[in-house]
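Pasting a structure here, questions to come.
For this depiction, one protein chain was excluded, whereas all remaining protein chains were kept in their positions.
Chain nomenclature is as follows: A and B, assigned in order of appearance, with residue numbering initiated at 1 for each chain independently.
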Amino acid sequence: MNFLEGETMKLEKIAALIGGKLKGDGAVEISGVGNIEQAREGHITFLNQKKFRPALSRSRAAAVLVEEALDTAIPQVIVASPELAFARLLRKFHPDPKSQAGIHNRALVGENVKLGAQVTLSAGVCIGDDVEIGDHVHLYPGVVVGERCRIGNHTVLHPNVTLYRDTELGDHVILHAGAVIGADGFGYTPDENGAHYKINQIGKVVIEDHVEIGANSCVDRATLGITRIKRGTKIDNLVQVAHNCTVGEHSILVAQAGVAGSCTLGHHVMLAGQVGVTDHLTLGDHVTVAAKAGVFRNIAKHRAHGGTPAIPLDVWRKYATALPKLPELIHKIRNLEKRLKEIENDSSSR
Amino acid sequence: MNFLEGETMKLEKIAALIGGKLKGDGAVEISGVGNIEQAREGHITFLNQKKFRPALSRSRAAAVLVEEALDTAIPQVIVASPELAFARLLRKFHPDPKSQAGIHNRALVGENVKLGAQVTLSAGVCIGDDVEIGDHVHLYPGVVVGERCRIGNHTVLHPNVTLYRDTELGDHVILHAGAVIGADGFGYTPDENGAHYKINQIGKVVIEDHVEIGANSCVDRATLGITRIKRGTKIDNLVQVAHNCTVGEHSILVAQAGVAGSCTLGHHVMLAGQVGVTDHLTLGDHVTVAAKAGVFRNIAKHRAHGGTPAIPLDVWRKYATALPKLPELIHKIRNLEKRLKEIENDSSSR
Partner (left out) sequence: MNFLEGETMKLEKIAALIGGKLKGDGAVEISGVGNIEQAREGHITFLNQKKFRPALSRSRAAAVLVEEALDTAIPQVIVASPELAFARLLRKFHPDPKSQAGIHNRALVGENVKLGAQVTLSAGVCIGDDVEIGDHVHLYPGVVVGERCRIGNHTVLHPNVTLYRDTELGDHVILHAGAVIGADGFGYTPDENGAHYKINQIGKVVIEDHVEIGANSCVDRATLGITRIKRGTKIDNLVQVAHNCTVGEHSILVAQAGVAGSCTLGHHVMLAGQVGVTDHLTLGDHVTVAAKAGVFRNIAKHRAHGGTPAIPLDVWRKYATALPKLPELIHKIRNLEKRLKEIENDSSSR
């Protein structure tokens, strides 16, 4: 059930909807959602961290989602995760636009293609032979789907996405504009003349359910076997996942991160922006890597690393803080050496 | 007024055209422009730095743009910025190709679309409903424009550019091939089962006048509100600007730079190549960040930073130079400790 434009709902109903506990006037009519600075009259907002508490008094919001009851006049709904409750309400008030299913007469569909129910194929879409597409799939203009690809239900491919042949996408997958799935892995071997002989890449890519991949990101096909992005993993823009990698469930790869060939990432791994991981490494479950780090070794599960080469985060932070003192240290050591020399000379001359 | 193929112009006329002061023979016919190594006979070149002075004597150029009069036989035009004068002449001799306005019969235009005068819609262009397009706009093949986008006058979208719904582009904007504007910001919150619940991104992107964005770069839509690139800013290829950022006027983001969510950059900021800026930071006006730096803290205006984590550029340069000495320092300290120990033992045994 979603809200229509202009529709409102009493706060007590919202509390029930999201399974929260009401504190204050439940009869307030809520007309929308907004963050704490931008919320307008009638909006519900959320408070996630205590440091935003002062901002609440300045907010025009009519109600607030909180983790613990606040001593304030503004009506509250107490929930385990205010941000999650907010995200759910955001989706109610601003649901995804319904697409008008249908095959545009300028979409091109190959031979032996199976199309599910309520499929949208926009103008300029090209579907290769022997492709299978599930129900409620939406392909935006310029999407190209190679031969023998399989696309699950409720999956959305934004404009100009390319799927190379044999790629498999699960249900509820979202690929943003320009993403390229299944291009050849980067594999060569020197020939007798010092040229790079291309190793044909005959594997494929499997993207499991509920994965989202950002604009212009790339996931390469395996040399042999499968490059796999597991269920629930979210990948930002301009990310590179090389051939034969496995990225575990519910992981996060932030923008411009890169994972080299044949790496295995566990579940709930978090690579921050511009992180690089060299080839053939294993990162355990729940590993976190700080922004811009370069990982050259395996990381055991639940560890947080940073720096290049990456080391435990707390160690990195300590030496990173110490680094600016390095020129001064050199000076101090020279000074110590000089003074010590004097003492030594002094004592030997006695 | 632009030059036609093969047309020439007397140097005295060129001097007048660019507001420079002539020194030497003004009757020389100039037929084109070239840099100091590549200039051919009849070409005018420019000299920006004194270190290129020796190259001038080897150049075949017929005339030279300079900042201060040179003691040489080659005719000169003295201007405040030789490079700027050169760029202006370059554009005279090599104007942008005129496009033949018109709507190609394989362009697709939605309902309720307003098109200005002299618009070029190439084959394979897809325009959503309720879009407004200004005068002299050129959309190359494969460009996809979502619903309710607005595009100003004299704006050019190169092939396979994607604008998501509600994106606004100003006048004289240039988007290079594959750029993606308005894809969903990367926003999730953990749900009860450890999965990432998508926070719908209902904001938009506004690109102001005279902004240029490079090939395959991405600017994400705001969660709520606006991601904004202000007037005159130039963005190179493969750059990431995340949701809810504001990039000030006349800034420069060099290739593969990335700015995480909710950052505010001032005007005339310069991020060199592969720079990363973590989320929620503020960089003041005229801030410069050296190539490959990772910015983890706010930077006050007019400061230059470098390194990861980024610190003042002069400090970074000093410790970067000192770094290779670190293993030697460890050795020296060990040696000092040993020698000091001996003295201490010696003195205690006395």
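Here is the rule we use: contacts are C-beta pairs under 8 Å (C-beta built on N, C-alpha and C of every residue); 3 or more make two chains touch, one makes a residue touch a chain.
Just so it is clear, the structure is predicted and the values come from calculations on it, not from any experiment.
Chemist: Among A:A260, A:L283 or A:I299, which residue is in contact with the omitted chain in the full complex?
Modeler: A:A260
Chemist: Out of B:H136, B:H268 or B:H305, which touches the unshown chain?
Modeler: If we include the chain that is not displayed, B:H268 is the one touching it.
Chemist: Check the options B:D25, B:E83 or B:D130 and report the residue that touches the missing chain.
Modeler: Considering the complete complex, B:E83 is the one touching the chain left out.
Chemist: Of A:L90, A:I174, A:I229 or A:I311, which one is in contact with the hidden chain?
Modeler: Reading the full complex, the residue touching the unseen chain is A:I311.
Chemist: Tell me which of A:V79, A:V119 or A:C218 is the one touching the absent chain.
Modeler: A:C218
Chemist: Which residues does subunit B use to touch the chain missing from this display?
Modeler: 33-35, 38, 80-81, 83-84, 86-88, 90-91, 94, 96-97, 106, 122-124, 140-142, 158-160, 174, 176-178, 210, 212, 214-216, 232, 234, 236-238, 250, 252, 254-256, 268, 272-274, 291-292, 307-308, 320, 323-327, 329-330, 333, 336-337, 340, 343-344, 347
Chemist: Tell me which stretches of subunit A touch the chain missing from the display.
Modeler: Answer for subunit A: residues 106, 108, 124, 126, 142, 144, 147, 160, 162, 164-165, 178, 180, 183-184, 186, 188-192, 194-200, 202, 216, 218, 220, 223-225, 238, 240, 242, 256, 258, 260, 274, 276, 278, 294, 296, 307-309, 311, 315-316, 318-319, 321-323, 325-326, 329, 332-333, 336, 339-340, 343, 346 touch the chain left out.
Methods note: only the chains that are shown with their structure count from here on.
Chemist: Can you compute the centre-to-centre distance for subunit A and subunit B, using the mean CA position of each chain? Integer Å is fine.
Modeler: 26
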